[in-house]
Every structure is written in C-alpha cells, then in structure tokens.
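Worksheet: the structure to be examined is printed underneath.
Missing here is one protein chain; the remaining ones are kept as they sit in the complex.
Let's look at chain A:
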Amino acid sequence: MALFKKILIANRGEIAIRITRACRELGIGSVAVFSDADRDSLHVFLADEAYHIGPSPSKESYLNYKKIIEVAKQAGVDAIHPGYGFLSENTVFAKALEEAGITFIGPTVSNIESMGDKLSAKALMKKAGVPTVPGSDGGVETVEQAQAIAEKIGLPVIIKASAGGGGKGMRVVRKMDELESAFRACRSEGQNYFADPTVYIEKFINDPKHIEIQVFGDQHGNHVHLFERECSVQRRHQKIIEECPSPSVPNDVRLRMGDAAVRAAKQINYVGAGTIEFIFDNTTKEFYFMEMNTRLQVEHPITEIVTGFDLVKEQINVAAGRPLSFKQEDIKQKGHAIEARICAEDPITYKPHPGVIRACRHPQGPFMRVDSYAYPGYEVPIFYDPMIAKVITWGDKRDEAIDRMQRALSEFVLTGIKTNIVLHKTILDHPKFRDGSYTTQFIEKNFEVIEPQLFKEVEDPVFLIAAAITAYNDRKSKDVRQLNLTSNWKRVGRKLQLRT
C-alpha cells in the first residue's frame, strides 16, 4: 500500500515543523496553513506549500475546519495531519474529511467519540479490566448524591467537570462541609467553560504522579505500547517537564501498566497513536486510569528517543493502512530522556509573555534534540499557546540526561521575551526532582518563594553595569542624532558662538 503523496498539516509552530520533517524524510509533499498572525512563523517557511486560512484567532483559522478542507482540496492533498490541540480530537472534522475523501491521520471517529467523554471512557476501561479511581459511576446530579459517594469512598475527594481539562472545573474536598460549595462551583464552571454542567467524583490521591503510556494500533488489530512517560512536573495543571522512563515506577508495575494500556486500546479497537493517562499513587504504587488522549502529544519525543521509533512516521504509516512496523517484543527502553517545554512566560508569575524575540541561539551537542519555531526577529503572537520550543536530552542514566539538560539550557540564548528557562534550571537542581520523588504538587509545594532561587546565578552588578553602559550609549547617540538634525550651517554657527 502506497503512502500519501501530499499531506496538509492542520496546525502551527513546532508540531507543524515536526510533521513537515517526517513528510520530507518519507518523500511526501507538505502543505502548511497559517493565520494572519502566523505569516512569519517558521512552519510556513519550512513546508513545500503554504496557504492562508484566516484571521489570527484560532476559531477563525486553525479551528475553521471548512476552510482547512477547502485548502486541502485546492492543494490536492490525500491526507491531513492535525498535530495536537486544535482539530486533533474533533469528530466533526474527522467525519467531514471522510466525506471529502481525505485521510485523517489519527484515530477513527468512534475511537475519539468513545474516549472524548471521561465518564463513558471510564466505563469502557472498567469493562476492559483497567483499574479506575474509585468514585461515582457516572455524572452526579445532586449535592445529596455527592455526599453519599464521598462518604462511601472516603475523603479527600475531587470533583471534576466531565468536559473539563487544563485544571478548569476541578475542586478538591477535604472536609464534608466544603463539599456543597465545591460541587456547585464545579457545575457552574463546567457550564461556563464547556457548556456541560455534568460533574463526577473521585477519590483524591494524596501523593499522585502523572504517568502515561504511549500506545499504538493499526487497522489490522495489532496493538502495542511504547512504555511510559512521567509528566508530574506541572504548573497551572500544565506539564512543563516530562521524562521517560519514570523514576518511580517499579519494573513489574511498568509491565502491568503497559498491559493494561494495550487492553484499553484493544477494547476500542484503537487505530494510530494514543496515550492512556494514569494517576499513580507514589505511596502504594497503585495506578488508575484517568483518560485517554486520542492524538500525538507534545511529549512524544522522549518516547521516540528512548525506544528509537519515529512516532509521526508510524502515524502516517498506519493511516495509510499499513500494519505497525514494530511488534511488542521489538520495543525496548534504552537509557533515559527528558523534555523541557520552553514557554514565552514570566517564570515567577507563569503569565504568558508574548513579544519579539531578539536573540535566539538553540543549544547543540551530543544526544539532544530541539524542536522549536523560535528565531531572531520572530514575534510570539498573543493568540496561541505560549510554548515556543522543546529541548529533549538523552543519557545512558537519568542523572546524565538531567546534567545534559542543564548544559543544554545554559547554552540556550533567548532574549527579548521572558521565558521559563531559568525555572527549568531551578527545577532540575531541586533535590526532589533529582531523587525522582516529586509529585504533581511539586511546583506549588516547593516553589512558593520562587524569585530568589531563580535569579541566584548572576550577580546584580553585571545587570547594572550592562544597563548603565547601554543607557550611556543611548544618551550619547541621542545627542549626536539631535546635532545631525540641524543643518551644518547652524551647527557651525552655534560652535562659533560658543567660542566667543
């Protein structure tokens, strides 16, 4: 079966570049799309063809699936890769592609549908024998119901909006008298953010880690896992550092998690790249199914580095109807990989910091990879995610991978906008990160007083001297400019006058 001739990448930034690279290596043509704000984005420069798809807000461009399909037809592509985010888990889009006769490089519509709703996903997983967190069997309608469930499974519990994500619509309840207000708040957040007030209740794990298993399936009923990634370093419920393998998962548990993930994928006859997310109790070493991401993920490179397989190429392979190019017994974890997400944000407040990148020099060197769309002069727009680069390092042992990341980050020059590189460097040196005992609460518990830790490396005089000399030069050049603005006759006249 032939692979595709030309693929449209319905995404932007580093992931669009990543997919373009896979296409080029496979001899497939690549088509980029871009919004108004992204005309200067690197993904546009690197693709074979590029088409404008609308104004800057993603609703009017990257989420405008009709426009994207129109461009796909115009460019004559035979497949679309959605990357992550935007349309990657959108069934309306996937269905529309089916009708247009264009292959969606991703799971089937029914795969996305069955995993899109957290409650039905949980029920399916129970059926497949995958451990799930004790809690309500479905949506909880009333406060009384919520109280009864909390009493049954014991406090603390967490109330979550069914359609929620990214930390929105979630409340932890540690005392019974907090339950009612938390329940109402979650329902109203669910309604406001996701137009769905359904909430469910789960036991709250005190010492939780976020461990996920990369799975892959093809259209011939083959399913494999490519081991785990630990993604517990999060701020604002968003991952910033991931590693593979997890320093906390014992080998027998690792294998059990992998088996459970493959069972989950088989249960829904999953096709393509997907991730089964588990919440892992670091005290008991028990794991429970949380949700499935039916797409490629930001952190896929660490799995690629440790297993040696190109996941994007494999997605294209499987979407073209070919069988998986590897079997479970071919997949081994070799060494250790770490990924740091470099974001345009203030490292103290975590607030985004868009703007023009002035200087940019990516780190280089052995056993590392940089997936980035940052370059000098590029203006990071306000409309999209603040992540602008990913640094991935490999080491034979975990410590080596961490040291290599420290080295890489100290080489990374990125100025003009604030970035979280300095936060990464601080995290990597933290004893709790070094010994691997960190949990998902690592940042909020350990980085309360963040500023002094972040800025310890450079002494104040260095900054002051640089600013003072620049200010001096600025004042001087202004004076020169002002002199030049007047005519030479005036200048000479003034000089003569001053002499007398």
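Just so it is clear, a residue touches a chain if its C-beta (ideal position, glycine included) is under 8 Å from a C-beta of that chain, and two chains touch if they have at least 3 such contacts; residues count from 1.
Note that in this section contacts and distances are computed from a predicted model.
Engineer: Any idea which of "NAD(P)H-dependent oxidoreductase subunit E", "Metal-sulfur cluster biosynthetic enzyme", "Acetyl-CoA carboxylase biotin carboxyl carrier protein subunit" or "Cell shape-determining protein MreC" UniProt assigns to the chain that's been left out?
Structural biologist: Answer from the record: the omitted chain is "Acetyl-CoA carboxylase biotin carboxyl carrier protein subunit".
Engineer: Touch as defined at the start, partner being the missing chain; which of A:I15, A:V249 or A:V422 qualifies?
Structural biologist: Touching the chain that is not displayed is residue A:V422.
Engineer: So which of A:G139, A:P247, A:P354 or A:G436 would be touching the chain we can't see?
Structural biologist: A:P354
Engineer: Which one touches the absent chain: A:F34, A:Y384 or A:F447?
Structural biologist: A:Y384
Engineer: Pick out the residues on chain A that sit against the missing chain.
Structural biologist: 236, 344-345, 350-354, 358-359, 376, 382-386, 409-410, 412-416, 418-419, 421-422, 425, 454-455, 457-458, 460-472, 474-475
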